[in-house]
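Read through the structure below, which is laid out as structure tokens, and then see the notes.
A single protein chain has been omitted; all remaining protein chains appear in their positions.
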Amino acid sequence: MASTEERIQAIEDRDEIRELTARYCHAVASADVAGIVDLFCEDGSFCMGERTTKGKSALEKFYTGISAQPPIPFIQNHVIDELGKEEARARCSVEIRMVQDGKSVTTAGWYDDSYRRVDGNWKFNERRFHVFHMVPLSKGWA
Amino acid sequence: MASTEERIQAIEDRDEIRELTARYCHAVASADVAGIVDLFCEDGSFCMGERTTKGKSALEKFYTGISAQPPIPFIQNHVIDELGKEEARARCSVEIRMVQDGKSVTTAGWYDDSYRRVDGNWKFNERRFHVFHMVPLSKGWA
Partner (left out) sequence: MASTEERIQAIEDRDEIRELTARYCHAVASADVAGIVDLFCEDGSFCMGERTTKGKSALEKFYTGISAQPPIPFIQNHVIDELGKEEARARCSVEIRMVQDGKSVTTAGWYDDSYRRVDGNWKFNERRFHVFHMVPLSKGWA
């Protein structure tokens, strides 16, 4: 049976974790590369398909690459499946508005996230991005 | 005046209810029919217009019907209007990406939800789905 202190801490942790993913969206949309990278652990990683980008310096390079035309992500449907004292796991959905080759691209997908508490703050340990579709708006997802 | 215990419980309940609707989205998008049905009470129902689908076996049949091309729902704007010890009511908005007759369909609407606590976990008692529009992406909602 959790104590009052433990229950309050868990609620605060969940809130902070959800805000972490929200901060990510604002930082990406405003091409704030330093701000994005700061949301990751020192050895944190972003994974998409076979590609893994690991560590702050690799992440900085990766996110610099998208900052010319920053995607606009909207994160929703957050489910925190595991919450420990120092580690957590969650799933969340995402819709992203992108521009690629001069075309409007619309994306739907979800993240498998793991988080770690670093010096008191929750950070991304691993963001694994799964894509339902990433298609020109003019074409659609059918 | 609510006690500390009651206040913490209410916060946890609200969190769990919001996660219930998020779990629903993930289960629908991945066509996890058993997972969807498990989020409903034994006599829970999904209502859309004149049509009510009530009870786990009817729900299983209903959600099996959508699983060939599962819709991708995004639930937002959750307002929990009533929260009791065993029952709750809320409204939330939803955007859904669907495929119908080989066409990309975009939907906006909202749910009037009622929930019940069953063996300690919040479940859908009734999901009433209201549609603003459900239109081909190529046509739009105007």
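Letters A and B mark the chains as written, and numbering starts fresh at 1 in each.
Heads up, the rule we're going with is that a contact is a pair of C-beta atoms (placed from the backbone, for glycine too) under 8 Å apart; a residue touches a chain by one contact, two chains touch by 3 or more.
Computed from a predicted structure; not experimentally measured.
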{"item": "Which of A:C25, A:A58, A:V118 or A:V131 contacts the chain that the document leaves out", "value": "A:C25"}
{"item": "Contact partner of the left-out chain, one of B:T4, B:T52 or B:Q69", "value": "B:T4"}
{"item": "Touch residues of subunit A, complete complex, unshown partner", "value": "4-5, 8, 11-12, 15, 19, 21-23, 25-26, 29, 72-76, 95, 97, 99, 102-104, 137-138"}
{"item": "Residues of subunit B (touch criterion as defined above) contacting the omitted chain", "value": "4, 7-8, 11, 14, 74, 76-80, 91-93, 95, 108, 110, 132, 137, 140-142"}
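Just so we're on the same page, only the chains that are shown with their structure count from here on.
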{"item": "Separation of subunit A from subunit B, taking each centre as the mean of its C-alpha atoms, in whole Å", "value": "24"}
